[in-house]
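Note that one protein chain of the assembly has been removed; the remaining protein chains are unaltered in position.
To keep things simple, chains are lettered A, B and C as they appear, and every chain counts its residues starting from 1.
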């Protein structure tokens, strides 16, 4: 069967090396300087027909959750010091990271796109002996940053798919998107606004793991929670905590009241919701009544409506927690993504291809994500333009949950991901389901 | 009257220049590298008989609230870059800052000591047009650090007193202590343990402002609150906030519960107590259930017993807030100081001298501090050794409260402080009250 | 079709009168004295073959959520004053309420049971003009008690079914259970322990409304949440709030901390959970530090495991909220019910019968309850004994939600309920599916 050819041309060793290289240098959202440069290096090695980098890909005003200049400069300099190609770095001004590779097939046909994401999480990786990256020497070199959600594997598979399709033996056009800033649900909207997906007929988005073991493929992941990330800044007034406690307007009290009540937003009978105050802080010293505090948090819902309902509660809580302590609060949306549903036509193809792929021993038509993904912006956009899309899960044994310091992937899943996705892309291009 | 001579030898212009120089380069507790070097420069210019710097002054194991190595290195390097004397910097290893100047009088007599403190607060200074340091160009050059409690004035007055007494025309010995790390109530205990106060007969400690106007002097400040600074570190377990919220053990929920309940510790009928969660934080990203969180806080009491009673409540709250959310917590004491009471014999002298000092138009025998001060360690130690002590307040018009971003002092109070203290020292040495 | 005969023998007017009579005299759990006496009156009027009342039906030690003696006496006396049959009242010692009617068919066959519940809620009924019971004069006569969940209709339908089957023209035995104390999930376990369901081959449990309109029937209600009701009693120490606040150990602070954190128990990715602190109180007077406080609350889960997981969180929160404020807490389980699933064989029959019933214009095989019901004890018990069971929903237009002061039922649904259930019982008895 020709399908097996796809992976034959991408040696597993190279995939493993690539993934470990990425794993060692995790970069959080909009700071993927070294990462983008490394992806561009590989794409140029393989040879692609078009390559859109950073500002050529994105609409900058639609980006969400962009860090401040100092933060960007620090990561930019670190990438340069680590040997990233200076020419590519020059093309990533202001944290406009990510890229899109285009391959033209040798005959006419539809446009099929694959999206992988490239950013890491602000989490310190475990150094435990039984954590493979630590034991085998490719643990994160960046304190406080970690590929704890498998985006290192996503990029690797994305590059493997480009290489597998480098023969151009397919009809139409293939676009492979290396998207920045997924973890802050801040990147996809600016990709949509950039226009490169306007002509896409079929879109596949990839996620590895999700509690599915190596050898299992989910053809159409459902239950992708709509999400909204917010940042609340509380302002009060400082004063001497011993001498004049009554003169303070305590922003930390306001923040703590908000945290307590955010987690208490009522459950909803129509579906799952989520709430998290994931990054909080406030005050400056033990003996000063705190003037400032903040919450970076998120709400999610099984539908966009459920997310928005929860967000309304959150906004009311943040406002009143501030007023209760005579403080002000400003709440901004740092990222947002709707829910989305895969199309049967695309799910059919992936299900069928996966069933024929050597090494895949379990194919599930649907499973719930239980998380969020700004890929939903991409799916919805393609669907609104008349195209069809699916969010594909490629199983991998992972010892602990996503977003934990001991998360890891089973590298045996890398060639399986390449095979299933490259062949699904060929089949979609061929069959026009 | 000979008293007026004292200040004649210390021009007001020099005091103002010195104070502004210190104001521009605030350094928080145990990071007073540039500051100590600058004080040493001045002392050497004036000429003193003995000078104990850093480790020669302190017992290192008795220090509290010392920051980590990276933090110390950053401030050390900054001091070096700002031109601090490299020889002095070499003597301040590991953040052992501060110094003690000794002057021997021209005849036998008692040992009289003055203590001033030198550290700044972790607070960003206002840049408003009506804030004099901003308007006149000596605003803090260090973002996030500020002399917001007048220690810049304290050092200046301390140096002025040394200069005023440089004639050695007094009996006995004078020691002027430039103490580090008062704001974290972490420095005085290690000065005591260092032994340089063991032979002190009379001790004066200085504070400026405290809501007293320029021209007012408080001979014996009372109501110094006992204080304990603590740091609580909460540890839980991270997990994906969308995919597996139930797997998390949320350290931020624990922290917020603790903050809410710390401020709710009951008032006490036997005297004032204070509580503050002045610096808090936790978590890493909006979509990760927070694994870590912390509170830097303090409790105070009008007596040591009231402080300890409040601290017991705080400890119980921290422990149970952690357990409630299936987290662990470790609580350490970052600094601590008892309450203390001035001695009438010393208060008498200061009251009398102040009443005779030109420019002093209001003398109060006693007033309450309403705050804490680790000077209490020094007062208690001297008293336990058979000496006598007082905590002296020198009024200064200040536009806003201590520990606020717009705190400032009226520089007209600098020569008044020098005069009152230098003359009180002479009188104590002479009269042996 | 013979089915229509069933309801012909039970005039709608009588059903409406009965329902309104019950509606006017709501009695909460274990206090259904007047209610039981009235049901017994009706059953005796119709004529049944066996009748088990109160202690003859229940195993008293398995009852949960029984009120104290004074409370029982108050309701007992009120029932007597309202004209309840003294002989029946004598049979309901200690709040052992409810009854079971038995009809023997005229030929051999299986035992088929129907369960309806009879207790009211502790809620004050609306007096608004547009609330039909208020407008038409049958609003609750008992302040603070209300049939706000349709149990008045359940009993009415139960009696209608007895009357419809009074011809004994069916094989085997029919048992109709009028169960007390459903709202506190406290009655079913003691019915099971009483043994009267041990020989049941088919069990139907009824609920009206549940957001389904008049004319709709749900053959097998699913998604019945497992539930646990708890009562937490906090004990501290009182003191004079002005004179000695520090001597108090504040049970209300402990309770409020618990409430805040109970609602913050994390959501679970494996299914719906619920938490409610539905009845709380504490303290005695504004100027006394509160010595006592309590929470009556509940947790639920889509599965028994999810409920138990949430309950573990709740227990840990209650314990630590008490300890945090130096209080004690005792937590008791006031009622509990597992989840349960209907059997296809019984669902098939109800679905088929409903489809043939005049007036039923929508039949749904399944729908989610989204609530809890101690009927699950009965379903599980019958299933464990080898029988089969279903929980049947009979739609009724209701202007506002269950458990609200303006809840009401559409009385047109009463004869539909009688028809569907009586005919389903006949069919189950006949066909032995």
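Simple rule for what comes next: contacts are C-beta pairs under 8 Å (C-beta built on N, C-alpha and C of every residue); 3 or more make two chains touch, one makes a residue touch a chain.
Keep in mind it's a predicted model, so treat the numbers as computed, not measured.
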Of C:82, C:280, C:345 or C:412, which sits in contact with the chain we cannot see? C:280
Out of C:127, C:243, C:355 or C:399, only one touches the absent chain, namely C:243
Residue among A:260, A:357, A:390 or A:406 that touches the chain left out of view: A:260
On chain C, the omitted chain is touched by residues 121-123, 144, 149, 183-184, 210-211, 225, 227, 229-230, 237-245, 247, 250, 252-253, 255-257, 259-260, 263, 274, 276-291, 293, 296-298, 300, 334-335, 369-372, 401-405
State which residues belonging to chain A touch the missing partner chain. 243-246, 248, 250, 253, 257, 260-261, 264, 266-270, 289, 309, 316-317, 319-321, 323-326
Absent chain, residues of chain B that touch it: 260-261, 263-264, 266-267, 269, 272-275, 370
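Heads up, the rule we're going with is that only the chains that are shown with their structure count from here on.
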Call it same or different for chain A and chain B: same when shared residue numbers make up over half of all numbers used at their interface. same
If we define chain centres by averaging CA atoms, which chain lands farthest from chain C? Would you check? B
Using the average of all C-alpha atoms in each chain as its centre, how far is it in Å between chain B and chain C? 67
In chain B, the residues touching two or more other chains are 243-245, 250, 253, 257, 260, 289
